[in-house]
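All protein chains but one are shown in place.
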Amino acid sequence: MIEIALFGAGRIGKIHAGNLAAHPQVRLRYVIDVHAPSAQALAQQHGASVCSVEQALADPAVGAVVIGSSTDTHADLIQRAAAAGKAIFCEKPVDLDLGRARDCASAVEKAGVVCMIGFQRRFDPTFHALKQRLDAGEIGQPEVLLITSRDPSPPPLDYIARSGGVFKDMLIHDFDVFRWILGEEAVSVYATGSSPGFPEVAAAGDITAAAVTLRTASGALCQINTSRQAAYGYDQRFEVLGSQGLLQAGNLRPTEVVAWGRDAISQDKPEHFFLERYRQAYALELRHFIDALVDHTPVRTSIGDGIKALELAEAAARSWREARIVELP
Amino acid sequence: MIEIALFGAGRIGKIHAGNLAAHPQVRLRYVIDVHAPSAQALAQQHGASVCSVEQALADPAVGAVVIGSSTDTHADLIQRAAAAGKAIFCEKPVDLDLGRARDCASAVEKAGVVCMIGFQRRFDPTFHALKQRLDAGEIGQPEVLLITSRDPSPPPLDYIARSGGVFKDMLIHDFDVFRWILGEEAVSVYATGSSPGFPEVAAAGDITAAAVTLRTASGALCQINTSRQAAYGYDQRFEVLGSQGLLQAGNLRPTEVVAWGRDAISQDKPEHFFLERYRQAYALELRHFIDALVDHTPVRTSIGDGIKALELAEAAARSWREARIVELP
Amino acid sequence: MIEIALFGAGRIGKIHAGNLAAHPQVRLRYVIDVHAPSAQALAQQHGASVCSVEQALADPAVGAVVIGSSTDTHADLIQRAAAAGKAIFCEKPVDLDLGRARDCASAVEKAGVVCMIGFQRRFDPTFHALKQRLDAGEIGQPEVLLITSRDPSPPPLDYIARSGGVFKDMLIHDFDVFRWILGEEAVSVYATGSSPGFPEVAAAGDITAAAVTLRTASGALCQINTSRQAAYGYDQRFEVLGSQGLLQAGNLRPTEVVAWGRDAISQDKPEHFFLERYRQAYALELRHFIDALVDHTPVRTSIGDGIKALELAEAAARSWREARIVELP
Partner (left out) sequence: MIEIALFGAGRIGKIHAGNLAAHPQVRLRYVIDVHAPSAQALAQQHGASVCSVEQALADPAVGAVVIGSSTDTHADLIQRAAAAGKAIFCEKPVDLDLGRARDCASAVEKAGVVCMIGFQRRFDPTFHALKQRLDAGEIGQPEVLLITSRDPSPPPLDYIARSGGVFKDMLIHDFDVFRWILGEEAVSVYATGSSPGFPEVAAAGDITAAAVTLRTASGALCQINTSRQAAYGYDQRFEVLGSQGLLQAGNLRPTEVVAWGRDAISQDKPEHFFLERYRQAYALELRHFIDALVDHTPVRTSIGDGIKALELAEAAARSWREARIVELP
């Protein structure tokens, strides 16, 4: 039985709490949140207690921490949890500052603790099945990867201002998908973007739509297009062209109803947003984390993956800001 | 070069004239229609002449006739054309009266002429490909056939009154598909129906919606559902369940545009009606007829097929009218 | 908090136990099964106790029973649970014998207890959404219903022998869907069938493939086709043609991967079998049962629905056996 301290009782914290509850070898012991009523409510629902960060990390019964609090708390919590010898599951990004993120990685390495970063897309059944078929050689050597990644609508402007920009906030997932699917690192990044319909985002020094191109040493090409707004909802697709064929990962739909009317034949829009779209992925990534702890096997998305994705996000942001191609070491 | 006399300058006659024009070994010599201006216009467009039935059949240069005139003229024209030694292509049905249709078959046999009935669906590329894959054994032994056959909206009531009823007018194509796909004859027929929203059709002794079940000697089952009205248009699908899998034939669409909007993801409705849906099928069936004449090979849809489909239509109509299962000899 | 006694610790019992565990207002108190180790294991997993039928029904703390034991135990358990004043959730069918099933309905009525029959398909998100859109008038008046219902492969012959036949065992779900979707009772039933490739089933007096036609008083038509074997797996589709359009309910797929290869473009087969396909439906039906108990609202699938579906199954079996159309009162 692994006892868990959960940092963050917000939207994603609730998801993680529910998924932890479903695992027979886990007990949620503490919920920690700066907003006391949220911590209280979530703790009560799962038979846990509310405590402070210090208490949680000082309790030897706690085997692992799950960090779902705000981004600016990640680095501190990772470093303190590592120092306390706790296994760590942390939402992306490690930190908005690459230097600080690297410090976290050093701390984790030094402490020798498990640290998994929440790149939940790798656990999505559709994405995961595609990756397995790719690795099994079904389409030969991967040559071109196209990623479409769109949100239904932008977050509030003050969130955007604190978000680290679209490359670190949104595209970081896509950079991880790029590395995971192609199994290679990028040698160059080109990014451009704009903010159609959102002049206030442009004024805040960010963009709402981006087009990114990555190249690997072997010559594989990746195009990512992203947008903070899509009138029809959340859109998460990618396709890989290989030497022997193509594999596509499509969206999920709430139902399989098809309506034939006077104007058109129509089906459901994609699942509304990430909490619905990646519901299974969130469950599977936490199960993987717990199983890795129980079985002493490596986690699939390490803090190293978190650093690498962050490096790509920084490079892409630089490419966009300086309007030039950025070479990677 | 085969010289053709075309009977009927209406909707289907124009289709056939256009398709004949595209065949390099054919010349349209005569157009015959009771409505002189239609005959004149169509003849002129294709460099043909207008003449009487007598003249056309008496002209030794005429090698074949294409009968696309109204149903009540089919039997007479088949018999006279057969007597004149002409090869015959005739639209379905041979005749609304089974006895008269059989007389036509006898006349054709006696004259030893080619006589092809226009079951164009067998030439539709989608239906044809399915049949070839079925015959190649892709899904093993066929066991269950489901046919959906719907018109966008009913014809005028006076047409319905002269049509021979829904079984002879609409379902005759589906009965032919049943025989063609399963490669067996029926041993029993059950039919029921209704006229939802069309009391005037019910009052005229017909129905607008029918559900038919056929059984073959080997135990294969076929369900046909038809309707004279479908708000979304023309619907022509079937699927065959075999011991090793399933083959479906779907509708065609005017374009492959998909729209993702606030409410749904939508694509085009099916092609509007039979002239659009079976455009390629009409071209291919006439090419087959001409090729058969040129190469002295058998036609794929003989007058015998026309008789068999008519027998099923009569049996189904009897089953519906008498509310009983009809056994077939 | 409602305390539950669960009868049956087999495949479906485990599903129900898991779903009960997820409901915050429920406690699984007892697991009862003739196979002691199964009862023990399931009870232990959920913190429940093993006991006898008598003990469970005598315990006043037990508010409701969930019956997932073998079909031949249903009637007895329903009657005893009703006499004990317990709310009842019971898997279909109530009983293979219509008379006994009616006795159960009487017992339930007399006791004034809630009794819900497990027609889980009504709770499937896709089927449920279709029904809601139909009721909202999206396609006008329903006129034609087509149901396809196929299993991946037949159960063992000894199961078939005890199953009550394909109409009571498999089609009972489809008869419920028919009543639910069209919102009307049948006035006539026609059924035919065969056992292609399964002579041993025919020898046992049953069939593996059936084609059923139902008619309602208003003239709505329903065709059901079923098969105990489909090489590609579990197939659960239906479509309703209404005066203003068509609504289709399609299969679910494990993933949304699409592969473009040298021969074809392919996607996943449907979810393997009912436990996967109706996973969400099983969860939602139990939640509905509990919510109905908590909120004192009626259950959506009553024992009366169980009787009605059984009547249709009997009528269809008679139609098939006697090769005649069966009128319903």
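Here the chain labels run A, B and C in written order, and each chain numbers its own residues starting at 1.
One rule holds for everything that comes next: a contact is a pair of C-beta atoms (placed from the backbone, for glycine too) under 8 Å apart; a residue touches a chain by one contact, two chains touch by 3 or more.
Since the model is a prediction, treat every value here as computed from it, not as a measurement.
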Touch partners, limited to displayed chains, of the chain removed from view: A, B, C
Chain not shown: contacting residue from A:S188, A:Q267, A:Q280 or A:S302: A:S188
Residue among A:I2, A:A43 or A:A209 that touches the chain left out of view: A:A209
Option touching the unshown chain, where A:A22, A:A83 or A:I325 are the choices: A:I325
Those residues of chain C which, in the complete complex, touch the missing chain: 230-232, 235, 259-269
Positions on chain A contacted by the hidden chain, ascending: 139-141, 143-144, 146, 148, 150, 188, 190, 192-197, 209-211, 213, 215, 218-223, 225, 227, 229-232, 235, 241-246, 323-325
Chain B, residues in touch with the chain not shown (by the definition above): 24, 45, 125-126, 129-130, 133, 138-139, 244-252, 254-262
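Just so we're on the same page, only the chains that are shown with their structure count from here on.
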Most remote chain, CA-based centroid, reference being chain B: A
Chain at the geometric heart of the assembly (C-alpha centres): C
Centre-of-Cα separation between chain C and chain A, whole angstrom: 40
Sequence positions of chain A contacting 2 or more other chains: 259-262
